[in-house]
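Next up is a structure, given as structure tokens.
Omission of a single protein chain aside, the complex is shown with its protein chains in their original locations.
Presenting subunit A:
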Amino acid sequence: MHATALTGGFAEAPKDAARAFRAVMNVMARPGQIETLTGAEPPAPMSSAAGTLALTLLDGNTPVYLAGALDCKDVRDWITFHTGAPFTGPEHAAFAFGTWDDLLPLTAYPVGNPEYPDRGTTLVVEMSALETAGATLSGPGIKDKAALNLPELAAFQANAMQFPLGLDFFFTSGDRIAALPRSTKVEAA
């Protein structure tokens, strides 16, 4: 295990995680809203927002799928040391991390079942930038309309069609985070 795995955790886990969760909850409750999420410093190529989210939500009960470039020894060791989350493929993942292209196809992930729709995977999509422009969002948590630069439209429209089943998404870029739950309707701007 490389020394980087041991560093970059929360300085004061109970309080740092509480503050981080507030940001995470706010973006999930208000799709399209962008918040700053800091506290953890994961090894490259993982963004600090994705790393902070990982430390806030992952533990031994949450199988994790790392896609593409994120599936490297540094990131694996870091997640293992700080959270103890087991690694798995997309078909059993509670959380999945990666870039949009690396995470595809979405059909590989569980979407829950009609009696337990909460069992769908949460995907954390690493983006090069986040901005409140692009696709138009509407639904719970949004007063009139919101906007977010989504990597594509059709996949999210298909995901929303399955409601109450479906996948829930976080988008991270550097220390910024936004979310798109399955309940949000997505249209071209």
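As a convention for this text, a residue touches a chain if its C-beta (ideal position, glycine included) is under 8 Å from a C-beta of that chain, and two chains touch if they have at least 3 such contacts; residues count from 1.
The rule is short, and it goes like this: contacts and distances are computed from a predicted model.
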Among "Alpha-D-ribose 1-methylphosphonate 5-phosphate C-P lyase", "Cytochrome c", "ABC transporter permease" or "Stage 0 sporulation protein KD", UniProt-listed name of the chain not shown: "Alpha-D-ribose 1-methylphosphonate 5-phosphate C-P lyase"
Given A:Leu37, A:Ile142 or A:Ala155, the one touching the chain that is not displayed: A:Ile142
Hidden-chain contact residue, picked from the options A:Arg22, A:Lys73 or A:His92: A:Arg22
Footprint left on subunit A by the chain that the document does not show: 13-15, 17-19, 21-22, 24-26, 28-30, 56-59, 61-62, 94, 113-118, 120, 122, 139-143, 163-164, 168, 181-183
